[in-house]
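Note that this complex is displayed minus one protein chain, with the remaining chains in position.
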Amino acid sequence: MAERAPVLREEPEETIPVTAEERISVATQWQLMWWRFRRHRLAMVGTIVVLLFYLAVLLADFLAYVEPTASEAQRSLLPPQRIHWFDEGRLSPHVYGLTGRRDPVTLKRVYTPDPGKRIRVRFFVRGGFEYQLLGIIPSTLHLLGVEGASPEETLFLLGTDEQGRDLWSRLMYGTRTSLTIGLAGVGLSLVLGVVLGGISGLYGGVVDTVIQRVIEILRSIPTIPLWMGLAAALPNDWTVMQVYLAITIIISLIGWTELARVVRGRFLSLREEDFVMAAELSGCGQTRIIFTHLVPSFLSHIIAATTLAIPVMIISETSLSFLGLGLRPPAISWGVLLQQAQTIQALAISPWLLISAVPVIIVILALNFMGDGLRDAADPYGH
Amino acid sequence: MPSPNGEGRGFAARAVGRGAKPPSEVPILEVRDLRTYFFPQEGTVKAVDGASFDVYPRKTLGIVGESGCGKSVTARSILRIVERPGRIVSGSILLQRNSGNGREPAVDLTRLDATGREMRQIRGGDIALIFQEPMTSFSPVHTIGNQIVETVRLHQEVSKAEAGQKAVEMLHLVGVPNPERRVDEYAFQLSGGLRQRAMIALALSCGPRILIADEPTTALDVTTQAQILDLLRHLQAQEGMAIVLITHNLGVVAEMCDEVVVMYLGRVVEQGPVDAIFHAPKHPYTRALLRSIPSIHAPARTKLPTISGSIPHPYNRPTGCPFHPRCPDFMPGTCDRTEPSLRPVGDGQDASCFLYGE
Partner (left out) sequence: MLAYLIRRAILAVLTIWAVSLLSFIIIQLPPGDYLTAYIAQMSASGGFISQEEVDALRHEYGLDRPLSVQYLRWMRMVLRGNFGVSLEWSRPVSEVIGDRLWLTMVVSVAAVVLTWALALPIGIYSAVRQYSLGDYLATLVGFVGLAVPSFLLALVLMYLGFTLFNANIGGLFSDEFAQAPWSWAKAWDLMKHLPLPALILGLAGTAQLIRIMRANLLDELRKPYVVTARARGLPEMRVILKYPVRVALNPFASTVGYLLPYVVSGSIIVSLVLSLPTVGPLLLKALVAQDMFLAGTIVLLLGVLTVIGTFLSDLLLMWIDPRIRLEGRK
């Protein structure tokens, strides 16, 4: 005898506070990613450092205090100045001025710090060279400067190079160049990688095989000689801008294979997923499937892979410029700065030239931590 | 949830007649108040929280329960292979090691060094373990024979050739056709059923007296399942082993087991002879489990009874009786205040429920 199916009891509408467990099940993909990323402390630190660096990129002119190209042969190869913070008990940051005298043996003019000459250092100085903040707002505000500066009394916090140019200011501009070229390079790489990797993964077949073989070949040969060759081929008379663009293209050629592999891999595995088939079966067109269904699934992985590719760009540019094949003076980048520190002799005399290596290492570490955190968080629904 | 397999009433029918506890026999394994806790960063998980049962030679003990109730952790605790961050906190596991006729005192496995020589001898030698997923239980890069030979030579002083012979014998014993050839093959070259048989061969290669089978048939189709169970029964009769069968499949329990232990959230809520459990379950959980098996005899157009609610998160254990939030016989004021202990409710049957006394 058939029974009537029991009627569902109607629950009264009430706001039930969501427990912590349940919050997890209603969170969006991006929220989940963020929570997982947040737990990765190193990644958070890395992200903050990276953001600080890119802030410095924007404020490069502000952070520098002399023109990076201002050279004075007399100030060649000066060691870094120490900032003395207290003057007879009062907080009064200052540096020692230099006195030059002729060395009786070598007959060369030698500059030594003179405690008698105290030059006050001030913060947020209006003075020094003029620049355009963010490219539009003219300003002469700098982070550091000296009071009552006469041409002989200047700061060189990190010393000077062979042409007497202040290393701190050059480092600021070098940071700007290196980091922006890194971004530009990775952008191009990304485009190449997504297009080629996407085609490869989505359509498979002959196209996939060909692209895959190309990537294999590129991966199995030492590529630095190739890029060196490309870079060496750039005509000497190109402008800084042209060289900059060309180097960006070259370094993007270095990194695209990895991105293409990630994209291809993701597409391949996603293609087999049931939800893609479900979308097809419900009548979605190709474009809709790609953009509405596939892209959100792999976007997070792409972001992670891209972040991890930036250090590759930076190292590539730094290496090429270090060899003299990348950016050329008057362009300034970390590699260009390090070029002067190539030989043991140079280092023995002026080890501070190596300081440019520090931001390189810090940024690469920070980007790697950040990328690692992103990669771990990229798949919040489990690996 | 226990998986339905055949007719609900049918199982109980098959279980009739078995399971009276032999009064004179000494249990080969006695577990007393075993507590195994895990200590991850987020908090403490009481995976096994006071389990006690006995295992008799030539008999099969079934441990039943939903996923997460602590069955597997119990098995691993017995073999002392509980992984960090878990460890046995208290309780005892007494193993009778008398190989001859002499009455040696039982060894308390919880007192042994988990990586020490004696425990390693016991593992595989006295107690063996087989798993649910035979594919991943074999090393993918070593041949089956290699792994059997290794086990044999660990526990017995034999030459490589003799061990190899033994491997072939074992494969033959479990019904693997062409054992001489199979012995040099890899796990991925065998079908699912053959792999499970090979797994049993590996486990029994040193003649253990207790075989713990952790969901041995869950990954198999029904026909193969029946074959494997037959094999186990046959081997038990032949070798005189005790079997501890861990499963969530009540059909298998009815078919194979003499005694049943029902676990929930790390505690034994009921135990007893198999026909008592199936015909006269006392604990509300056991009753609910049995009720939820779909049966061809059930009246048409009725909803399949389920146990309401879901297993609580391990960090959120309910106070008092762990089952009370889902219990149809919940008594407020009693069940949510203190934990019931296991007490006799029938001939050889125990249950931990306030329905049967404080």
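Every chain is named by a letter (A and B) in the order it is written, and numbering of its residues begins at 1.
Just so we're on the same page, contacts are C-beta pairs under 8 Å (C-beta built on N, C-alpha and C of every residue); 3 or more make two chains touch, one makes a residue touch a chain.
Note that the structure is predicted; figures quoted are calculated from it, not measured.
Across the entire complex, the residue among B:V45, B:L79 or B:I307 in touch with the chain not shown is B:L79. Shown as candidates are B:E133, B:E169, B:E239 or B:E339; the residue that touches the absent chain is B:E133. Screening B:I93, B:I122, B:A163 or B:L220 for touch with the missing chain picks out B:I122.
Set against the missing chain, the residues A:S220, A:T239 or A:Q286 yield one that touches it, A:S220. Mapped onto subunit B, the interface with the missing chain covers residues 76, 79, 81, 115, 120-125, 128-129, 131, 133, 136-142, 150-151, 154-155, 186, 188-189, 202-203. Residues touching the missing chain, restricted to subunit A, are 213, 216-217, 219-226, 228-230, 232-233, 235, 311, 315, 318-319, 322-325, 338, 341-342, 344, 347-348, 351, 354, 357, 360-362, 364-365, 368 (touch as defined at the top).
Quick note on the criterion: only the chains that are shown with their structure count from here on.
Centre-to-centre separation between subunit A and subunit B, using Cα means, comes to 56 Å.
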